[in-house]
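On to chain A.
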Amino acid sequence: MRALREFTKGIIERNPIFVLMLGLCPALAVSTSVTDAVGMGLATTFVLVCSNVSISIIRKIIPYRVRIPCYIVVIASFVTIVKLALNAYLPDLYKSLGIFVPLIVVNCIILGRAEAFASRNGVGLSFMDGLGMGVGFGLGLVLMGFIREVIGAGELCHLRVLWKGYEPMLVMTQPPGAFLVLGFLLGLFNLLHRNLKKSKD
Partner candidate 1 sequence: MFAAVWKAIGMPATKLRSFMGGIHPLKRKELTRERPIEPIPLPGKVVIPLFQPAGKEPRPIVSKGDIVTAGQVIAEPQDGRGVFVHSSVCGKVKKVGRFPFPAGFFVTAAEVEVGEGEKPFPPMERTPEGPEIIEIIRNAGIVGMGGAGFPTHFKLKGAREAGVEFLLVNGAECEPYLTADYRVLMERTEDLISGTKLLLKASGAKRAYVAVESDKKDAYDRLGGMVPDDDVIKPVLLRAKYPQGSEKQLIEAVLKREVPAGGLPADVGVLVQNVSTACAVHDAVAFGKPLIERVVTLSGTPLKRPGNYLVRIGTLIEDLMEAAGPDRDNIGKVIVGGPMMGFSMSRLDVPVARETTGVVLLSRVEAEVEPSHQSCVRCGKCLYVCPMFLPTSEICIAVERGDYALAVKLGLENCMECGSCAYVCPSRRPLVQWIKTAKLFAKKVKK
Partner candidate 2 sequence: MDFGELMSIFIGVILVNNFVLSRFLGLCPYIGVSRDTSSAAGMGMAVIFVMTMASAATWFVYNYMLLPNENNVLYLLFRKMIPGITPESFDLSYLETIAFILVIAGLVQLVEMFIAKFSPALYRALGIYLPLITTNCAVLGVAQLNIAFSGQPFSLLKCVVQGAGAGVGFMIAMLLLSGIRERLELADVPPSLKGVPIAFICAGLMSLAFFGFMGLKI
């Protein structure tokens, strides 16, 4: 039961992007299309789950003072694995994700979960936590990607979805669009959050 809660909390209640506001760089950079967003989400989830699990396993043998460098090395190793795998099997995706694949290392959520959760909890819970956070992150990316791709290109996963004469609003796929979409989504989440709170009271 607890495991399930650890999983679900990452999706809405403590969504990494919209609530914790962590890992925003990739959220903006690779949400130009849903395909990229899914790819990035999966890659991050993989790293998150693996690092959470391994850190949870070794959490008792790491000296307290050097724990952060140790976590970074663990995370960097998994990122390297993801990077090599993507390069080998999905070269197109790898190319379009660009430097943001290696930069998963410095994604704040991963280190954050390692420190705040995996280093204090058992393997199973850490796994669920990583999975939940990763999925939450991925869903956030997909939401952004969906908005930006549909409006900005009239496409979804690179397939035309809007009517033929639709003039794509190019700015949405560009940096200003990314910032604005995220800004307003954050505002929307704030609004929902407050309304929820109000109705609870």
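In the analysis below, a residue touches a chain if its C-beta (ideal position, glycine included) is under 8 Å from a C-beta of that chain, and two chains touch if they have at least 3 such contacts; residues count from 1.
Quick note on selection: all candidates are chains of the complex that A comes from, given by their letters.
Quantities reported herein were computed from a predicted structural model and do not represent experimental measurements.
Peer 1: For chain A, choose the touching candidate in this complex from 1 or 2.
Peer 2: Looking at every copy, the candidate touching chain A is 2.
Peer 1: For a test of understanding, state which residues of chain A touch candidate 2 in their complex under the given definition.
Peer 2: For this pair, the touching residues of chain A are 21-22, 24-26, 28-29, 69, 72-73, 76-77, 79-80, 83-84, 98-99, 102-103, 105-108, 111, 171, 174-180, 182-184, 186-188, 190-191, 194.
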